[in-house]
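Note that one protein chain is taken out, while the other chains of the complex remain in position.
Per-chain numbering from 1; labels A and B assigned in written order.
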Amino acid sequence: MSGKSPLAIAAGRLRRDKVAMVCLSIVIIFALIAIFASQIASLFNVTTQPGNPSQQLDFINDGMPLKGPPRNGFDPEHPFGIAPKTAKDNLASWLYGARTSMLIATSATVVASLVGIVLGLVSGFVGGAVDKVISFVIDLFLTLPFLLMALVIAPILNERFALTPDRYQTMQVVSLIGILAAFGWMGVARLVRGEVLSLREREFILSARVIGMPTTRIMVKELLPNLVAPIVVAISLMLPAFIAAEAGLAFLGVGITQGESWGQTILLASAYFELYPLYLWEPLLGIVVLVLALNLLGDAIRDAVDPKTRR
Amino acid sequence: MFAYIIKRLISGVIVVILVSMAVFALFWFGPEDPARPICNQQTGNRCTPDRLENFEEQMGYNNGFVSEYAAYAKGIFAGRQMEIGSTQIDCDAPCLGYSHRTFNLVWEELIDRVPATISVAAGGAVLYLLLGVPIGVAAARRRGTLGDKLLVSSFLVISSVPYYLFALLAWLYFTLIWQVPILGDSGYTPLTDNPAKWFGGLLLPWLCLGIFGCTQYTRYTRGAMVETLSEDYIRTAKAKGLKPSTVVYRHGLRSALVPVVTVFGIDLGVLLAGTIFTERIFEIQGIGRWGLQAVQSFDLPVVSATALFGAIIIVISNLIVDVIYSVLDPRVRLS
């Protein structure tokens, strides 16, 4: 292989793509928000503690906040306004919601890609009975009704962990990550398997075999680098799908009930689409902007690594 | 080809069995007392240990997983006798048991609900193609221009919104705020009762599904078209002086459709297995909503039935996709 590696060439292309760079910075900003959610919240002096609805809301009339949006102007104490009914601070909910969404989507993506890559590699490269078994497992997972199973699992978790609230919260997150990952790994596995099948017969792999390189070493050293591009593309498309999926699951009652999440806030806010649109728009814009940025970034990466689409 | 189909069918049957076992097992081993929710509900929370045991016996939870699953499987092929309280009922094959919530035979409820789900899924899937493919082609022909970017990203924005919110707002605006005729009157009427009402009532659900779901078809079609349009044979065709639209649709689209068909087959299967969100928001009495209600009251026979139904549909649709795939693309040989 001469000159720059294909990845370096792709990175160079990406750097010249303005849309991609904008999207990348948006994603980085969201990641920073998620990581430093608590610091940002204390900077603005807001918390997710319940408010004082009887003093802060005009409950005799339509229940809207007495200060701040939507009836009045900006309220410096609550830059994003407060929620109806609970008078909770919207900014704090938004920040911690961003953290939850990013945490869940990122972890699920990591789990799904790891499982998918390993199984796809093994399946494609080893072939034979192993391939058949793994393909069968992929078919099985494509057929399992995850939505129904997720719905059944939610109350079971509550029953099992009601007396240990800390573990309950962790288990909710873990099971949600598990469910999303179980939804997503098959695509990666199929993709990797297909790529491996076409690479397997190529000269550099065959020669590695001839010189007696161990199988695992061939997989890690020779195959994997050539798979980076399709994997990066797959991951960049999986991440936004998971963020959107978390919000959808919240509607069905599957998901995070302990702590904040964008999905939960959107669910609560959907009733206020006319009365208090800002309340709905805050988490919704968060999701739309992030998902859009990730999708466009994924497209750009694909274009960058696949020179054919550029011609 | 025939041998291949047989092989796939066998593996499909095993998949279906494993899926239904998995759902059964989840009910069996997940909660501490799987019969308790039903017992609480049926006794108005007077679920004494004695009564709990009664319910466990009636619902088979005290029989052990293996023997009860065997009885369930046998019922599907040979029918079985079942007891509800003090009444005996004949549950003819295919017997899926009776709902612990409504006491109806699950098979009857299933048959009752299938048409609604098929109606929703089929219409939605058709719109995936009708919207997704032309838009993808249009974008591909204008690739790199502002028009391309606008088309692609506007559909991306829509599909970034949580689907239920999209559908809920669509319902609110079309039905109540703008009161659009036809679109504003959504709901399910059986096709055989009144075809016009059937169509009108499902138009909005279809559009919601279609507009929301066509995004990935747009992207697939666009990607495949961009690739195909740059192939040599297309250039040759253009050079021969064929009309651009002929080139695009006759030559380009055909090969671009191959990946689209794969995705479509899987999507149709998933849709048929239950359009939970759509059915919930538009109040369509289909499989998805049925499964949702059953899960909420821990009604195992119904949940099993929906899982079984979904698994069978998905297995069959995957098989059909593979067959069509081999027809569309002669390079793929089934083995």
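Following the convention adopted for this analysis, a contact is a pair of C-beta atoms (placed from the backbone, for glycine too) under 8 Å apart; a residue touches a chain by one contact, two chains touch by 3 or more.
Keep this in mind: contacts and distances are computed from a predicted model.
Student: Match the chain absent from this complex view to the correct UniProt protein name in "Septum site-determining protein MinD", "Peptide/nickel transport system substrate-binding protein", "Pyrroloquinoline quinone biosynthesis protein D" or "Amino acid/amide ABC transporter membrane protein 2, HAAT family".
Tutor: "Peptide/nickel transport system substrate-binding protein"
Student: Check each of B:62, B:81 or B:104 against the chain that is not shown and name the one that touches it.
Tutor: B:104
Student: From the list A:101, A:123, A:264 or A:295, which touches the chain that is not on show?
Tutor: Missing-chain contact among the listed residues: A:264.
Student: Quick one: say which of A:5, A:52 or A:72 touches the chain that got left out.
Tutor: Final answer for the missing-chain contact: A:52.
Student: Which chain A residues would touch the chain omitted from the figure, given the whole complex?
Tutor: Contacting residues on chain A, toward the hidden partner: 49-50, 52-54, 57, 59-63, 84-86, 88, 154-155, 158-159, 162-163, 165, 168, 253, 257-258, 264, 267-268, 270-272, 275.
Student: Spell out, residue by residue, where the missing chain touches chain B.
Tutor: 36-37, 40-47, 51, 54, 84-87, 101-104, 168, 171-172, 175-177, 179, 184-185, 281, 283, 285, 293
To be clear about the criterion, only the chains that are shown with their structure count from here on.
Student: Which integer distance in Å separates the CA centroid of chain A from that of chain B?
Tutor: From the centre of chain A to the centre of chain B is 23 Å.
Student: Can you list the residues on chain A that touch chain B in the complex?
Tutor: 19, 136, 139-140, 142-145, 147-149, 151-153, 155-156, 159-160, 240, 244, 247-248, 251-252, 263, 266, 270, 273, 284, 287-288, 291-292, 295-296, 299, 308-309, 311
Student: How about chain B: which of its residues touch chain A in the complex?
Tutor: Going through chain B, the ones touching chain A are 11-12, 14-16, 18-19, 22-23, 26-27, 30-32, 149, 152-153, 156-157, 159-165, 168-169, 172, 219, 223, 226-227, 230, 266, 273-274, 276-277, 291-292, 295-296, 298, 303, 306-307, 310-311, 314-315, 318.
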